[in-house]
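One protein chain omitted, others in place.
For reference, chains read A and B in written order, and residue numbers begin at 1 within each chain.
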Amino acid sequence: MEKVLLKGNEIIGEAAIRSGCKLFFGYPITPSTEVVEYLSKHLPKQGGTVLQAEDEIGAINMCYGAACTGSRVMTASSSPGVSLKQEGISYSAAVGLPMVIVNVNRCGPGLGGLGPAQSDYFQSTRGGGHGDYRTIVLAPSKAQELYDYTMLAFDLADKYRNPVLLLTDGFLGQTMEPIVLKERPEAPVVDRDWIVDGCKGRKKRVLASYSLTNEIGEANNLKWEAKYKDIQEKEQHWEEFHTEDAEYLLVSYGTTGRICKSTVLNARAKGIKLGLIRPITLWPFPVKAFAPHMDKVKGIVTVELNTGQMIEDVKLTVECKMPVYLYRRQGGMLPTENEILDFVENKFSLSGSEEV
Amino acid sequence: MMDKVIIAGFGGQGVMFLGKVMTYAGMGSNLELCWIPSYGPEMRGGTANCSVILSDEEIYSPVIDFADAAIVLNKPAYEKFAPRVKPGGVLVVNSSLAQLENPREDITIIEIPATDMANEIGNTSIANMVCLGALLPHLKLIDLPKVEKAMDELVAKRRPELLDTNLLAINKGIAYKKS
């Protein structure tokens, strides 16, 4: 299969095209801009549409409109831009619209900086906008996963009629790595008997989210809740790295999830039985990943690029059965593999050489 | 096996491009590769740097703590990145723009007047290629034929008139022996 060198953001664009994405609406913001640039160059050649909107609010609402027609549609932005999109994402979740939203996370709050961060974990996994909804959140950790998870994102969006968020960061977006351009997997067959495309030969349809009465409101919330439970049951994805005999676990996703693999190998070389759980879906959080390790793991460190956000989900999952600590860098800084190992050794009073 | 390389200099000295040449050179050999630019405000003036990892096994952490090798094209880059070369590693210094005081003795330092040599060839902007040549014999996973193939991809197809001088610069870098 064809192997190419592309920047992370470009990979997302290429995967979108190969996923059958027909429309892209966006607005430039560093460090996500190469997504809209790449698609502007290549999507129209495939018969698709790219429109640079007047703002992020326009872009997400154009996605909302296009998704109502059953077309595969995507937008991409970075943290402040994704904040602007939140109202539109809430409406999309309420109507049940499949779409892919890319957040190339930069550090915040406010304007923040362009460096990699995971500061949007809460926003991504708790819905993000108003109302009680969830979006499926996928967290790639390297170039090939940017490609594969973009394709997965479109399929999950269609399957569950729900917005799917691809959460990456500026480091992944700007880094260039070789990837295999896999063919699009067999797309799931989904029914399209809800779209609006003109009421020829059928009754008119209305796609809207207003609940005229409280009774209708509750019925809608129960319907969405059932969908979210179904997704939580079926779509928890994670990767385990040297967990079989692990006495200590790192939990980390995205760029830091990848760095942690080097930490695990360095620890093992010193005789420390360290393993890694790398969540691939951040929502639904991979609770199931922890079950086999509950009784044998002595402690957990989450490694994050924020003040400690995912650690709350890890703590909820392990229910105080073991100590959970946070190692974090912020503001665009990345930890090195050895900084993380130093922290683990220090927190659990481990001295590698003694354990050998 | 792995080559972790840091490249740094002024914006406009071809730092990113030099990294791309090394990365493309790894493409033919089925290596795992990472090209990581500094991005953001640094792109728009000041010191530019990028890192390149070439590896014959999966690259886990892409963050270079200590590099196997570095190319520094000016004095600020030397000051910032010389300490980041691991003991026993290689540092290529563009001595046209950086004179060294108290150089480290636990690494191999190659001082090469790359900008002067590039001017002699007639194109000041290929000092980066001279430095690449100087480093090339010290890299484990790419060699001149692979770099030539990369140049074919990156230069011959886009700016064919620049191919010969670029290759000449690389070869001069390889052949350079401090007199």
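Keep in mind that, in the parts below, a contact is a pair of C-beta atoms (placed from the backbone, for glycine too) under 8 Å apart; a residue touches a chain by one contact, two chains touch by 3 or more.
In the analysis below, contacts and distances are computed from a predicted model.
Q: Missing chain's UniProt protein name, "2-oxoglutarate oxidoreductase", "Cellobiose ABC transporter membrane protein", "2-iminoacetate synthase" or "Peptide/nickel transport system permease protein"?
A: "2-oxoglutarate oxidoreductase"
Q: Among the chains present in the display, which ones are touched by the chain that isn't there?
A: Within the full complex, the chain left out of view touches A.
Q: Can you work out which residue in A:V4, A:I57, A:L181 or A:L265 touches the chain that's missing from view?
A: A:I57
Q: One chain isn't shown here. Among A:V196, A:L222 or A:M333, which residue touches it?
A: If we include the chain that is not displayed, A:V196 is the one touching it.
Q: So one chain is hidden, and I want to know which residue out of A:V189, A:V206, A:A291 or A:C320 touches that hidden chain in the complete assembly.
A: In the full complex, the listed residue that touches the missing chain is A:V206.
Q: Provide the residue numbers of chain A that touch the chain removed from this figure.
A: Output for chain A: 22-23, 25, 49, 51, 53-55, 57-59, 61-69, 71, 73, 87-88, 91, 95, 196-201, 204-210.
Going forward, only the chains that are shown with their structure count from here on.
Q: Could you work out how far the Cα centre of chain A sits from that of chain B, in whole Å?
A: 35
Q: Where on chain A does chain B make contact in their complex?
A: For this pair, the touching residues of chain A are 3, 5, 30-31, 113-115, 170-171, 174-178, 255, 258-259, 261-263, 265, 334-338.
Q: Considering only the defined contacts, which chain B positions touch chain A in the complex?
A: For chain B paired with chain A, touching residues are 20, 23-24, 27, 32-37, 39-41, 59-63, 65.
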